[in-house]
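One chain of protein is taken out of this complex; the other chains stay put.
Coming up: chain A.
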Amino acid sequence: MGGFDFIEMKIPAKAEYVGVVRLTLSGIAGRMGFSYEDIEDLKIAVSEAITNSVTHAYEGPGKGEITIGFGVYESRLEVMVADRGESFNLNEIRDDIGPFNNTESVEDLREGGFGLFLINTLMDKVQINNKYGVIVLMTKYLDETEVDFNDNQVSGR
């Protein structure tokens, strides 16, 4: 218990590779047993984080690398998107990350700040660290209601 599998991908910071990460993410989330709806949510949230890195991280698109880490736990998936293109240690980074504060105004949101809004809405937990580049850590839990508790469970019929 408490262990997890870790999968890491590194992509050039280019728009055409965002879809490639979505395919990998679908595979991992599907393997874990996430519902179709949850997988769609994950695809959008993770794409938003990568899109943000592609468009802002390296002063214009096409420069540098983006590292994506998938932490596969028994009851949750953690996805990390880092735009420094360096490998990272999951536990180390987690200790170094603060809660996400949405300080954006409504006007900014309307003008295209939907990305962070969607990440925050579609994931269960979001943390952002921008000390060195930007690292977004997003968590989605497997639906608790699908877990079959065989004790003390009141049957519906």
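Quick note on the criterion: a residue touches a chain if its C-beta (ideal position, glycine included) is under 8 Å from a C-beta of that chain, and two chains touch if they have at least 3 such contacts; residues count from 1.
By our rule, contacts and distances are computed from a predicted model.
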Match the chain absent from this complex view to the correct UniProt protein name in "Anti-sigma factor antagonist", "Nitrite reductase (NADH) large subunit", "ABC transporter permease" or "ATP synthase epsilon chain".
-> "Anti-sigma factor antagonist"
Which of A:73, A:117 or A:141 contacts the chain that the document leaves out = A:117
Interface residues of chain A toward the undisplayed chain are 15-16, 18-20, 22-23, 37, 40, 43-44, 47-48, 50-51, 54-55, 110-112, 114-115, 117-118, 121
